[in-house]
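Take a look at chain A:
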Amino acid sequence: MKMKTVLMGAVASLAFAPAAMAERGSDGQLNIIYWQAPSILNPYLSGGTKDLESASMIVEPLARYNDTGALVPFLAEEIPTVGNGGVSEDLTSITWKLKAGLLWSDGTPVTSADVAFTAEYCMNPEGGCAQASKFDGVQSVEAIDDLTIKVTFDSPKPNPYGPFAGAQSPIIQAAQFADCLGAKAPECTDANFMPIGTGPFVVTDFRTNDVIQMEANQNYRDPAKPAFATVTFKGGGDATAAGRAVMETGEFDYAWNMQLAPDVLAAMAEGGVGTPISAFGTLVERIEMNLTNPSPDLPEGERATVAHPHPFLSDFAVRHALSMAIDRSLLVEVGYGQAGRPTCNLVPGPEIYASTDNTGCLTQDLEGAKALLDEAGWVDSNGDGIRDKDGVELKILFQTSTNAVRQDFQALIKDMWSQIGVETELRNLDASVFFGGDPGSPDTFQKFYADVEMYANNFDGTDPQAYLAAYRCGGEPKPDSQWQGENINRFCDPAYDALIDELGATADIDKRGELARKMNDMLTKETMTIVPLVDRGRVSAKANTLGGVVLNTWDSELWNVADWYREK
Partner candidate 1 sequence: MPNGALPVLDVQGLKTVFKTRGGEVHAVNDVSFNLKAGELLGVVGESGSGKSVTMMSLLGLLPMPPAEIRAGRVMFDGQDLLKVSAEELRKVRGGKIGFIFQDPMTSLNPVFSVGYQIAEPLRKHMGMSKKEAAARSQELLELVGIPDAERRLDDYPHQFSGGMRQRVMIAIALACDPQVLIADEPTTALDVTIQAQILELMQELREKLGMAVIWITHDLGVIAGIADRVMVMYGGQVVEHAPVQELFSNPQHPYTAALLKTIPSISGKRAARLTVIEGQPPLVVGAPTSCPFRERCAKAMPVCAVKVPTRYEIGAGHDTACLLADPLEVANAG
Partner candidate 2 sequence: MLTFTLRRLLMSIPTLLFIAFVIFMLLELAPGDPMSQMPLTIPPEVKEKMRLALGLGEPWWVRFPLWLKQFFIVEPQYWWDAAFGTNFADGAQRIISFQSRSPVFDTIAQRLPQTLWVVGMSYIVGVLIALPIGIISAYKQYSVFDQTGTFVSMIGFSVPPFFSGVLLIVIFSVQLKWLPSIYDTTHVVTNWDTFIFQLKQMIMPVMVLALQTTAQVSRYMRASMLDNLTQDYVRTARAKGMTESVVVMKHVLRNSMIPVVTVIALGIPSIFGGAIITEQIFKVNGLGQLLIIALQGNDIPMVMTITFLLAVLIVLMNLIADILYGVLDPRIRYD
Partner candidate 3 sequence: MLDNPKKALVSVRDVKMHFPIHTGVLRRKTGAVKAVDGITFDIMEGETLGLVGESGCGKSTAGRAVLRLYDITSGEITMDGIEIGSTPQSQLREMRPMMQMVFQDPQASLNPRMTVEAIIREPLDEHTTLTAQEKREKVAELMDAVGLNRAFAKRYPQAFSGGQRQRIGIARALALNPKFIVCDEPIAALDVSIQAQVVNLLEDLQEKFGLTYLFISHDLSMVRHIATRVAVMYLGKIVELAERETLFAEPLHPYAKALLSAVPEPDPALARKTERIILQGDVPSPSNPPKGCNFCTRCPEVMDICREVEPEYREVKPRQFAACHLYNET
């Protein structure tokens, strides 16, 4: 990691603090609306974005990612690196130092014991910790002294910033959660709803799935912050209503994740009270090709398993033609506008990991696609308008979750594919089922009982290692693994597996970047296993009077809420 840029970023973000703001609580009330309502404020019991982000106003990690994806210290004095000695040379331990004089919102001091407790809390096997993967490979967390914590890993960790960095693993107070370890975790309703934290705000009232009332933390480390005295954090409804409340009626100051069609968003912005803001991260809307046969004629247990390759998607030409036929700019125009850009990459950022020469798919090429199919022997031999070969018709079942933009995409792609002689049947599934992972349900994205499916995915933080490692041979969901697994396409290439292993052992940032780009190209350009469509940015909306907002896709959007203020 380039520590220099990281540190520069931190300084830059701190410099945002406006000079005008002098007094804590002087700007009165702040209204935030999230159209998904937070149900709990303990990030360790819920991985939901709405829960993580609302909690980020209250509990804080040692370090956060800023809007450029760089780590900036929050509770920590500085970011430990190999360079400053914070990370051991063999990459097996990291040592954090807390800022001195930090206080919990109840006035008690923050110590390294709290940090150690946090690890203990999440690593308890019975607790069902949602962030357990952050603590993967952690051997021990020791409090060296009141302000020093040492995390030891069982093997070298090129990226040791899993625990205690980012919105997913904030520090919780040992005193408050002492009786909530393991199986008792869910019983501590008070603690889960009103955690004591170090963040700029303190919960005064929490109504699950509805609304959170907060007030400024009187023990916040910066005496001039936050500018707002109270916060109402409303949840529920839909993105349209939230956008309307910020940009048209002005009832709210900040609305999260405006998943709206660009023309709708633009129309709202004409309201003049608020503006949409956007930023890009690693979220890629993509089409996944099923390399195995999902036919319902196959016996249960063999359907969509590697035992049966896909009748036509196993042919690279078909996959390639399908990708070529898609007009990505049109999709962006219809579905995302300024909140999206066409991409051919699975890993669109950070810059160092993003493949630059993989741009072949950006222009639609219907003729090319047709030629490709003709060449590969896929022609319409029976005159029904659908290409076929050896009795196999190019009929595709295309599934995705229920969502307005995805449905528009489906319709557009169906249309594009029909132009190259491919028939598409659309199916949209309730998101809770589609992403539910229930092994008993045929409709999960893991089971992939369809030919292609569309969804978006990204990786945590800035490091794509785990993300790319998912496509290992044998990592596919299958009956033996209760249909769990992240290799959705059932991709298998020993050469790719070798790259995974190499990446796991490489610490050099440039080398890592090169490997990741290579892997990205293998999955996309070279095999068309994954057909990325849109690099989806995050669009939120803020009131014109709200200042200090820096949209951040690498951490919680509310990461710098302490710096927000009312423009006079």
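Regarding candidate selection, all candidates are chains of the complex that A comes from, given by their letters.
Criterion: a residue touches a chain if its C-beta (ideal position, glycine included) is under 8 Å from a C-beta of that chain, and two chains touch if they have at least 3 such contacts; residues count from 1.
Treat the numbers as computed from the prediction; the structure is a model and nothing was measured.
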Candidate from this complex that touches chain A, chosen among 1, 2 or 3: 2
Residue numbers on chain A that touch candidate 2, as the complex places them: 33, 37, 39-40, 42, 45-49, 125-133, 183, 185-187, 189, 192-193, 205, 207-211, 213, 232, 234-238, 241, 244-245, 248-249, 251-252, 271, 430-438, 440-444, 446, 455, 457-460, 466, 482, 484-486
